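Excluded from the complex is one protein chain; the other protein chains are retained at their positions.
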Amino acid sequence: MTHKIHGIVSYPITPFNPADGSVDLPTLKRLIDRLVANGSHAIAPLGSAGESAYLTDAEWEAVAEASIRHVARRLPVIVGISDLTTRNAVRRAKFAEQAGADAVMVMPVAYWKLSDAEIFRHYAEIAQAVGLPIMVYNNPATSGIDMPPALIFKLFSEIDNVTMVKESTGDIQRMHRLQQLSDGGIPLFNGSNPLALEAFAAGAAGWCTAAPNLIPEWPARLYEACTRGDLVQAREVFYRQLPLLQFILKGGLPTTVKAGLNLVGFMAGIPRAPLQPLSKEGEAQLGAILAGLAAR
Amino acid sequence: MTHKIHGIVSYPITPFNPADGSVDLPTLKRLIDRLVANGSHAIAPLGSAGESAYLTDAEWEAVAEASIRHVARRLPVIVGISDLTTRNAVRRAKFAEQAGADAVMVMPVAYWKLSDAEIFRHYAEIAQAVGLPIMVYNNPATSGIDMPPALIFKLFSEIDNVTMVKESTGDIQRMHRLQQLSDGGIPLFNGSNPLALEAFAAGAAGWCTAAPNLIPEWPARLYEACTRGDLVQAREVFYRQLPLLQFILKGGLPTTVKAGLNLVGFMAGIPRAPLQPLSKEGEAQLGAILAGLAAR
Amino acid sequence: MTHKIHGIVSYPITPFNPADGSVDLPTLKRLIDRLVANGSHAIAPLGSAGESAYLTDAEWEAVAEASIRHVARRLPVIVGISDLTTRNAVRRAKFAEQAGADAVMVMPVAYWKLSDAEIFRHYAEIAQAVGLPIMVYNNPATSGIDMPPALIFKLFSEIDNVTMVKESTGDIQRMHRLQQLSDGGIPLFNGSNPLALEAFAAGAAGWCTAAPNLIPEWPARLYEACTRGDLVQAREVFYRQLPLLQFILKGGLPTTVKAGLNLVGFMAGIPRAPLQPLSKEGEAQLGAILAGLAAR
Partner (left out) sequence: MTHKIHGIVSYPITPFNPADGSVDLPTLKRLIDRLVANGSHAIAPLGSAGESAYLTDAEWEAVAEASIRHVARRLPVIVGISDLTTRNAVRRAKFAEQAGADAVMVMPVAYWKLSDAEIFRHYAEIAQAVGLPIMVYNNPATSGIDMPPALIFKLFSEIDNVTMVKESTGDIQRMHRLQQLSDGGIPLFNGSNPLALEAFAAGAAGWCTAAPNLIPEWPARLYEACTRGDLVQAREVFYRQLPLLQFILKGGLPTTVKAGLNLVGFMAGIPRAPLQPLSKEGEAQLGAILAGLAAR
C-alpha cells in the first residue's frame, strides 16, 4: 500500500559536482535526510526544481533510484517522470515503479501544442503501464501546456490511478473550479509558492515546494496553522516566509535554491548550463532574507 | 468625522424606469434600505455595478445626492466619481463632498493610456479639490488602466487623503505586494468577488461587492468567519456562495444583478444599451443558483 | 452621392486654447486646410487622435459642424461618432448626417464587456437612424473591445450601410481573414501606423492616420508606390517614415502630434488632462525625427 499523501511535499534539488557537472549522489542523500528530518510529509525527486529536464536518461535513473532507496520508506516518494515523448515517459514510469516509488508525477511537455485528446492519451498510456498512483501536474510556465480544470477533472475521473492534482499556475480560481467539479473530491496540491496561504484557505491537501531545502520549518508551520483552522497564525507565518517564496520563484528554483544552500554552508553546486549561478547581487538579497527568517 | 470603513461595502445597481430608461430613484432608495438593513458596513453608489459610466452628468448627480440623503448617516457612503477627464472627476468629487459623502472612490479611466505621472497628477488634483478620504480603485478590466502595486503605494504614501485601496484585478499577489510595501498599513478592499475568501485570508479590511443586492447575508457571514479567524467556517460559507459570485462576475454586474433582482420580485429594470438584459437561459441558471442559496 | 473613399484618410487633432482649454476652432480650420492641400484623400475629425472621447457633447458638435463646413466638399468627411451608450451614438450620428458628413466611423466602447449580440445591435440601431455609410472601427487598445473578423464580416454583410472597415489591431492576419471572408469585397482601412506598408501589400484600400498632421507628403508617397505595385519604392518610403510612425503610436497620438505641430511652429496647444504634454526629452527625439524627414 502507498502512503496517504498530504501536507508538505518537498522537492530536493539535484546537486552536481563542481568539477565536471556530474550528478552528486552523496550530497543528494544528505539533502534528503535534512528534508525527511525537518517537517516534510513526502519527498519528490526529479521535479522542476530537480532539473529533471536537463538530465540524461542515465542520470535521471540514477537520481530516481538513489532517492527512493535513501528515503527508505521513511516518507512517501513521488517521482517526476515527465518527458516530451510518451514512449520515454512510459519507460520512466516503469523504472520508478520497479525502483519502489510510491507515486509518479506527470506533466505533459510541449514542443508542438497538444490537443486535449493527445494529452488524455499521453496520461492513459502512462497509467496503463504502471500500477502506481499518478499526480497530474499542471505548470504552463515551464511546460508550455496549460490544462484547464475541465481536462484535469476528466483525467481524474476517467483514469483510475490518476488520484492527485498539482496546480502550479498560481491562479486560485483553478483550485475553486476543481473543487467544484469534483465536489471537493480531488486531493489538490498547490505548486505555486506565493499562493501557499490562499491554497490552504481554499482547501488544498498539500503544498509541493522546494522551499524546505532552505527553510524546512516554515512551510510546515503554515500547514499546521491551516490544519488547525487558525487563520491569524497562518497569515502571520505566511507573510514571514513570503519574501523567500517570492525570491525563489522569481529567480528560478534550481538557481536560487542552490545559491541558498551554498550560502548556509551546504555545498550543492550550480545549475546546469545554459542556467547560470545566481549573481552576487542576488546572493546578497537571498542572504538577507534567510538571515531574517533564521532570526526567530 | 467620517466613519471608519471596513467589512462589506455594498454597491447598489442603478435602477432605470422600463418605460423611458430614466433613473428610477424611488426604487434605488428601497434597494438602499435593503442593503443597509442586511449586513452591509458601507454603501457605495455609482460604482461599476451602478452603471456610473453610462449616466449623464445630471443623472449622476441625482443618484449621488439621493443615495447620500437616503442612507442618512446610517452607514458610511462612498461615492464613485471616476471620469475620463480630470476636470469632470474634480467636479464630481466636489459635488459628492457638498452632498455629504463620507469618501469618494476614484479609478483612472483610459482612452489613451496614461503614464504613471499622468495618473498621479489625476489623483493629486482630485485630492486637492476635496477634503474627503479617497479610495484608489484599480480595475483594468473595465478601465483599461492597470496600476501596479508600486504606483498605488506611491499614491497612498504621497497624497494625504488617499487612505484606502480597492483592488479588483483578482490577483492575490497584488494584495501581498501592497501589504509588504506598506508593512500592513494600507486598508485593502477586495473588488473581485470570487477572490473574497483568499483576500480576507491575506488580510483585506473589506470586500467591495454587488452581491448583497441579491444575497445580503452571505457576504456578511464570510466576513464574520474571517474576522473570527475561523478558516473552516469561512471556507464553508465561501464555497456555498461561490457559484453566485462567479455568475455575476462572468455575466457583467449590471446585467446579472438586475436580472436577479427581477427574479426575486424586486423590479429593477434592465441595464442601459448597448448592454442588454440577461438571456432566458441565463435567467434560468441564475434562478437555480439563488434558489440553492435560499434553501438554507 | 458620397465620394468613394480610399487612400490617405487624415485625422486632424482637436486643438485647445492654451488659456482655458476650450476648443480652438480657427486653428482646427487652418489644420484642415493643410491636410486637404497636402495629399489627403479624406478628412476624419473626432477620431482617437481628435480626443473625441474627452470632449463634452457641445464641444463634439462644434467640432463636427466646423470640420464639415470647412472641408466644404473638397474631400469626403468621415465623422467619428463613437460613444459608450447607444442612445448618444445615435444622437451623434444623426447630428453628423444633418451637418453634411459623407460617412460616420463607429467603434463600440466598453466599460462592461459587450457580447457579439450587443455589439451587433449597437451598430444596427445607429445604422437604422441614418442613411450614411458606416465605417466599422476596431481598436481594442483604446476601446477595450476586440471585434474578431467573423463579427466584423457579419456587420458588413447584414447591415446595409456598413460599407467600410478600419482595423487598428496591427495584426495583419485580421486583414487576411477579412479579405478571405469577403472574397476581397470589404474595403479595408488600416489604422495601425507601423503596419502601413504591409497593410497595403495585403490589399488595404486606405490608411487612416494622424501622421499627415506632421508629414503629409510621406503617407501619400507610400500610397502611390503601393498603388503602382512598386514594392521597392514602397519599402523605401515606408522605412523612411517608420521612426515617426513608431514614435506617434508609442507616445499617444494627441500628445505626440500636438507636440510635433508646436515644434514646427503650428501652435496647437496641449491635450486635455489627465493627458499631459510631451516631455522635453520626447520633444527632442521628435524634433530629430522630423528634421530627418524634412531633410530630403
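The first chain written gets the first letter, and so on, giving A, B and C; residue counts start at 1 in each chain.
The rule is short, and it goes like this: a contact is a pair of C-beta atoms (placed from the backbone, for glycine too) under 8 Å apart; a residue touches a chain by one contact, two chains touch by 3 or more.
As the structure is a computational prediction, the values presented were derived from the model and not from experiment.
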Chains in view that touch the one left out, judged over the entire complex: A, C
Touch with the omitted chain, as defined above, among C:25, C:62, C:172 or C:293: C:172
Candidates A:74, A:121 or A:228 - the one touching the absent chain: A:121
Contact residue for the chain not shown (choose from A:48, A:67, A:138 or A:213): A:48
Contact with the hidden chain (one of C:62, C:124, C:201 or C:263): C:201
Interface residues of chain A (partner: the chain not displayed): 21, 48, 53-54, 84-87, 108, 110-115, 117-119, 121-122, 125, 141-142, 144, 252-255, 271-276
For chain C, the residues touching the chain missing from this view: 170, 172-173, 176, 179-180, 194-195, 197-198, 201-203, 226, 229-232, 234-235, 239, 242-243
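By our rule, only the chains that are shown with their structure count from here on.
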Most centrally placed chain, judged by C-alpha centres: B
Chain centre separation (chain A, chain B; CA means) in Å: 39
Chain B and chain C, separation of their C-alpha mean positions in angstrom: 35
CA centroid of chain A to CA centroid of chain C, Å: 52
For chain A, residues that touch 2 or more chains besides their own: none
